[in-house]
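One structure is given here, and the rest of the page talks about it.
A single protein chain has been omitted from the complex, and every remaining protein chain is retained in its original position.
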Amino acid sequence: MAQPRTTTRGLEPREAHEARIGSGAHVRGRIRGEGSLVIEGHVEGDLAIRGDLTIAEGASVKSEAVEAHAVTIAGALDGDVVATGPVRLAPGAQVSGNLRGSAVAIDDGARFAGRLDCDFDLPPELGGASRAPQGEARARVAARR
Amino acid sequence: MASTVIGAGITIEGEITTDEDVVVAGTVRGKLSAKEAISIEHGATVEADVVGGSLVVAGTLTGNVTATERVDLQPGARVVGNVKAARVTIADGAQFKGNVDMDV
Partner (left out) sequence: MASNVTIIGRATRVRGRLTGAADLDVQGFVEGEIAVSGDVTIDATGMVGAGVQGRKLVVRGAVKGDLVGEEAVLLEEGARVVGDVRAPRVAIAPGALVRGYVQTGQARAPRAQATTSAAKPAATRVPAPAAARGAATAPAAVRVASASGTAATTAPGKAQGAGAARRPPPPIVPALKKAKGQIAKRKER
């Protein structure tokens, strides 16, 4: 269906619902969109979409940053995720990058290396709010002894 | 039934404070203080001052003991330290070296 090699810059899905980058496609460039996106092929470049992002099994994305609402990864991602919704790594996922979202879940079997930055407070016995960058660094230094 | 159990393979270096019962079968070095009953089992090693409601010792204890109710040293217990409690029993076969103060 898709051509084996497609180089596209500034791809913008126009429909409000799902856009798809098929398994044979290679995209290099920035992707922006209002809707959701399913990536089954290979993307190199930043993504910023309003809707949900799915990186399917077998797909790969290499990016500085991937921005979306909910993010589900079953394939490979080399890049940071900044999500306004939940982030989930399925068992076959291979992700190298930092994750930020309303919630982050990593299924058993997923491969991951990177930072997680959920927004929450520890109980007061453990120092309570340590959200400020310096507070966090201090807390981690203290925890590491 | 105990709510805190320091198992046989565990070593705690520091201070233990609890409102519950404690059973020590492992090693504690530092300080142990419980509101209720403390049991130092056979094989346990406690090198700490111990404060509790009541204390039963069958293991090794080096440190001072203060109990609001009673302290019982069972056969096989080896205790070096001062004991202060309303009631104290030292069973035949227990080894003890220290002062006993029953004037609580």
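By letter and in written order, the chains are A and B; residue numbering begins at 1 in each of them.
As a working rule, a residue touches a chain if its C-beta (ideal position, glycine included) is under 8 Å from a C-beta of that chain, and two chains touch if they have at least 3 such contacts.
Small disclaimer: the values here were computed from a predicted structure and weren't measured.
Even with one chain removed from view, subunit B keeps its contact list with that chain: residues 2-20, 22, 26-27, 30. Residues of subunit A that touch the chain left out of view are 5, 7, 26, 28, 42, 44, 58-60, 62, 75-76, 78, 86, 88, 91-92, 94-97, 103-118, 120-123, 125-127, 130, 136, 139-140, 142-145.
Operating definition for what follows: only the chains that are shown with their structure count from here on.
Here the CA centre of subunit A is 55 Å from the CA centre of subunit B.
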